[in-house]
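With one protein chain held back, the other chains of the complex are shown just where they sit.
As written, the chain order gives the labels A, B, C and D, with residue 1 at the start of each chain.
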Amino acid sequence: MSRLLKNPIALVGLIIILLYVLITAVSQFWLPFDPLQMDVAHIMEPPSFKTGHLFGTDEFGRDILTRIMKGAGVSLLIAISATLIGATIGTFMGVWAGFLGGAWDHWIMRLADVLFSFPSLLLAIFVMAILGEKTYNVIIAISIVYIPQFARVSRGAVLAIKNNEFVRAAFSSGADRRFVLSRHLLPNIMMPVIVQSSLSLSVAILLESALSFLGLGVQPPNPSWGNMLSGARKVMLLAPWTALYPGLAIMGLVLGFNLLGDGLRDILDPRLRNIK
Amino acid sequence: MFDKKETVLSVRNLGTRFMTSSGTVKAVDGVSFDVHKGEIFGIVGESGSGKSVTNLSILRLIPSPPGKIVEGQIILKGKNLLEANENELQMIRGGNVSMIFQDPMTSLNPLLKVSVQIAEVLELHHGLSRKEAEKKVVELLKAVGIPDAERRAQEYPHQFSGGMRQRVMIAMAIGCNPDVLIADEPTTALDVTIQAQILDLIRRLSDSRTMSVILITHDLGVVAGMCDTVAVMYAGRIVEQSAVDPLFREPRHPYTQGLLASVPRLDSAWSERLYSIPGAPPNLADLPAGCAFAPRCAYALPVCRNAYPPLTEMDDGQGGKRLVRCWLHTSENSGEQQ
Amino acid sequence: AAGEEKVLTIGVDQEAVGLDPHIVTSFSSHRRVDLLYNKLVRHDENLKIVPDLAESWEIPDNQTYIFNLRKGVKFHDGTEMTAKDVEFSLNRVLDPKTASPGRSYISTIKSIEVLGTYKVKVVLSAPLASFLEGLASNNCAIVSKAAVEKYGNLQKVAVGTGAFMLKEWIPDNSMTLVKNPEYFEKGLPYLDKIIFRVIPEQASLLAGIKAGTLDMAQINDASTVLLAKRDTSIAVMQKPGINVRTFGFNTTRKPFDDVRVRQALSLAIDRNEIVTVAEFGMAQPTGPIPAGATQWALPLNKLPNFTPDYAKAKALLAEAGFPNGFTFKIVTANSFEGGLSVAQVVQNQLKKIGVNAELEVVEWGMYIDRWVKRDFDSMVELRGGSGEPDRFLYRTIHSTGGVNNFLFKDADVDRLLDKGRVLTSYAERKPVYDELQIVLAQKAPIIFLYCPFETHVMTKQVKGFKQVGYGSLYYLIQTQK
Amino acid sequence: MGRYIFRRLISLIPVLLGVSIIVFFLVRLIPGSALQMYLGTQVEATPEQMEELRRIFGEDRPVPVLYVEWLGRLLQGDLGYSLRTGREVLPDILQRLPLSMELTFYALFLSLIIGIPLGILSALKHDPATDVAIRITGLLGLSLPQFWLASLMVIAFSGFRGWIPMGNYIGFLKSPLENLRMLFLPSLAIGIGLAAVIMRYTRNSMLEVMQMDYIRTAQAKGLAKRVVIVRHALRNAILPVITVAGFNTGYLLGGAIVIEEVFALPGMGRLALYAIYQRDYSLIQGIVLIIATMFVLVNLITDLIYAAVDPRIRLDTKEG
Partner (left out) sequence: MNSANTTPQPLLEVKNLKVYFPIEKGIIVRKRIGWLKAVDDVSFAVNEGEAVGLVGESGCGKSTTALAIAHLQKITDGHILFEGRDLSAMPAGKLYAERRNFQMVFQDPYSSLDPRMTAFDTIAEPLRIQVRRGTMALSEAEIRDKVLDLMDKAGLSRTFSNRYPHEFSGGQRQRIGIARALALSPKLVIADEPVSALDVSIQSQILNLMKDLQNELGLTYLFIAHNLAVVEYFCRRIVVMYLGTIAEIAPSEMLYSEPLHPYTQALLSAVPIPDPPRERQRSRILLKGDVPSPSAERQGCPFKERCASAMAICATQRPDLLEARPGHQVACHLYGQKGNTDGNHH
């Protein structure tokens, strides 16, 4: 943790993320306007202090800032849950494959290969089409995209650790596979998995917004940054702010996760760590 | 006996530091030594004692940042290398002074043919054309004992075994008839029987070309068999330096004594216990005020913990001089006490 | 200037799927057929039936139609169009093997009799007021018997009687039509050549017109039209179309089986607001008959429950047992036809009477699935309408109607529809449909919202084009550039 | 080399087979059917018509049977007919393929020429502030939602003719210059994210390589800094980057879907999207299979480049 705070990149990332978390928390109690209430008299008003619509209004006259704030929670929820699920299942698969080796490894990794050769967005689109547009289905779709990625990362990590002598030492003391798995392998692959997770969080935000943008994600009228952009698309040329701010919101949060991930990677990099 | 010989390389009061997050590491601190023509100069010491950094400093190959040469002179043929510009340095590197490294598996560029890698030096320093250089490459490979040199020259490093790769490194290093060859633990990564081959090769090349060699190793046996002069390093400093025979016969510095005593020897009778130096090597970022070895030294005096001992020169009993940095010897010999 | 070839380039957002008038369903194909073929009768710009290949017709009883054909009409291959071709064409449409969507329009035909080279008699098995309307469909166009026998089907060739002939077709890129010099209306068409360019994006269509690479395009996307309107260098032609945006209920589900609930919802809907917000003002509020069919449609102020009245709506709800409103779902899709924006506005408006509508935004394929299975509380749709009330309303709302997915059953409505169907004169039918419109507004199984404008955007040089109401390009025959 | 390529090509078969199975069953898991989509909300069909249609749409047979039938035809190079348009699927896809390939290629190219130099600069810059600045810029690039960036481009460049394609696509062969200009912004929108990834990998890889013993060897030989970097470091550092780039073509192909949508480009991604919406089974299967093939082929090519540059890989082929 202290190393994290010393790394400027990770620190900035963390601050950005905390900012979004704060906004999400605030949005639970207070919002400048009603995020769903249409205001026919004020359609597509440009940003202005006078009207109080700091980011302007959308094609239904709803306050964009309010909707961005409201959407932060959705984005965070989806990103975090999808990453958690994808990481858990993928890591399990990867660890399983890497640890058992042989045919298991072969087939699990083949499956991952196959899933990998689908562009991730296309895969997510498929899953969404099958499951239907529900917020929790977005989570499922994104986690399915993540499973092969985490499987790869964790398998690589397991392979690197599996042949360490401390694993042999545990076996030679009479440990069984489950013990070694839970005591030695899992704790030791946590760091690469965490790094992958923070990067996945950023990609999840982008995927969610791309899905919503294509009309397959979070359902209107509930705001998500992606469906805000999707809605804005129609009126983009008339009212550019409807597209500008939700995009900036996405970029900011994604940047936060990316900075954190990159920073964490630095921290974990043995080259940078071993200097005494 | 080597006093009469001409000095090829002279290191004066060299100091190299690394600025790291946990403080300044004094990797090399006030190291001085001379290397004479045709001499094999050994540097021994434990891991982290500054052997490699000393030699990388000679060619100014210290990665910077975090490393920095903070003081000293390195005089090659009357010229201070620490003041040389980039061009002059390039002519010296690989030309007058060349190096071989510990791990032959990683010291060669995996993507380039062996011949290209050797020819590069020749083209650079001798201005040979690619063709001439390639011819010379084959000669060099033969000289280092690589069979079927014509064919092997056209192969890639991964097609060579470890011992062979070290031979390639040596061929590359002697290509320009350097005055000094710096061999940084050239055999540590190799098997004993292969080590014998490589050491034998270095020895013969040094003799036949009157080339000076700085041989870095932590194996005292290697030093004994190869070197004329030896310097023992501890915590970034040379603690004892002498011709090889007197040093082994009668080590003066307690560290040298401990080191010698702690090595199991094939020729000695089966004994119950080895000597072992207590404690662990110091942290170079946080050295004690006095002698760095004092905390582990059985003979440590109070002064040892407060002040760093000066270099004492003494006779080595065979007409040469030896140098020791230890308060025990200063008080004995010159009575210079604080 | 004379001698110079007059070429009109028209941008379309979709490639034609095929050209066989009896088979095609896609909008894009119909637009080509408009120019390549003729029918016995056609619509004018007010959706009135006017002569086309049939110079005139008689209706001796409400099940018999006798058509007198134009003389000297030539197919593009040079052969003359005769009653035999008409007989062949109608039979081909009726043949189940052809799988023609036009079959349902004229399936009541019992017999077709050639009375002479230029005279055909058609007898129906039952009276059908919208029979002529059916014949006006491209799907009932007159094709050359010889050509069908030669080519099997006409998807890739065009042997019609239309003002233009197919010259070249590069799929997904362009289709070139050239003037038919033998066209039966002398002096027409004015244009020498029409090039269709496939440009899928609405904004690009507009960009093409601004740039001058296109002369004309139909644009559906309201915001793009809005942009076009801001540009004074281009002409925007608008008129209410025949498609109807509806908000319909599954009338078998609670609480929509209660007419009071439906009335309450209808009273809470503000059509003008929906048009303003969801269509940027580019639509016309409508009743059960598309507003563009001026000869039939009643003005909205004559229809009950069409003016918002929240107090009354709440009272009705209370009466129906929902003093605090209720919650239900609106199925909608994120596509033009799916009406997501409309659903959002509707949802917002219903809040005023305490009714909580939840949106079920589904992907288009799912939307169709729900539609087919009638699996919805309510649904926002864009219904393909018709200027002919029997055609539109019978199938939509009659208890036996093919697309009555509201599962609506009402004796009054059925009676009126059946009555309107057997009468043939406008004067007799008009009062029937007036009453029907009022009954439908009263019972509100569907809340009819608006008809989106049909919009054509063109450069200022394009003159003489008229819109029909369903996108038809027929009037390119009279267009000059 | 020939044998290596052959072996690698063979190894693609199971992956593609897996893809084909998954996509075949996946599309049929999507609720709603092609037939319903075909009928839409407007068309009425008689029962006997329905019967016939059901047969044509394959709704009367179990999915595994259909799969085997499809696979059989696939092996003869027949991807089947679109249920929607009645046209053959393959020509339709092939017609869209050039655009998608151009888009992917330009995006890859842009990301490489942006990412690699920046990565090297960042690795070689000793000044930590510059390094951090470059890295943050890179991460910013990675954080831009592609479709949003594309939308902004549309807003910003809508006044400039020829830069925003908006539907009218001009093939490379027809007019290379027009083609390049038109696809520049879309490719950039797709490629910027990958450029950031490439930059990061180049930086790490370069840092790693610069610490290798053979770099020290090269320096000790007296080679000039430039020579050390270009001849010894760069080649070694770029190798893993090539693999990463290949691996990320999936990302590019996926990105193409939204970008094609925003710029209204008639590419495969967009076709895929509509095919899914329309439940046009053969079309989806064909597209996914072709995209997967492209993906694995690109990876094969990157591996071949790797093998061509790295002699260690070549040896493997001799043994195998």
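List of remarks:
As a working rule, contacts are C-beta pairs under 8 Å (C-beta built on N, C-alpha and C of every residue); 3 or more make two chains touch, one makes a residue touch a chain.
Values in this document were obtained by computation on a predicted structure and should not be read as measured data.
One of B:21, B:87 or B:161 touches the chain omitted from the figure, and that residue is B:161. The chain not shown here is touched by just one of A:37, A:188 or A:222, and that residue is A:188. Think of the hidden chain as still there; on chain B it touches residues 46-47, 161-164, 191-197, 199-200, 218-225, 244-245, 248, 258-260, 262-267, 270-278, 280-281. Contact residues of chain A toward the unshown chain are 106, 164-166, 168-176, 179, 183-184, 187-188.
The working rule: only the chains that are shown with their structure count from here on.
Here D is the chain whose Cα centre lies closest to the centre of all protein Cα atoms.
The chain with its Cα centre farthest from the Cα centre of chain D is B.
For this pair, chain C with chain D, the centres built from the Cα atoms lie 41 Å apart. With centres taken as mean Cα positions, chain D sits 53 Å from chain B. Chain B and chain C have Cα centroids separated by 93 Å.
For chain C, residues that reach two or more other chains under the stated contact definition are 203, 363, 365-366.
Listed for chain D are residues 30-31, 154, 158, 211, 276, each touching two or more other chains. By the touch criterion given at the top, residues 36-38, 40, 43, 59-61, 128-129, 132-133, 215-216, 219-221, 230, 234-235, 237-238 of chain A touch chain C in their complex.
Note for the complex: chain D touches chain B at residues 126, 211-214, 216-225, 231-232, 235-236, 239, 309-312, 315. Only residues 8-9, 12, 110-111, 113-122, 125-126, 129-130, 132, 202, 206, 209-210, 213-214, 229, 232-233, 236-237, 240, 243-244, 246-247, 250-252, 254-255, 258-259, 262, 271 of chain A touch chain D when the two sit together in their complex.
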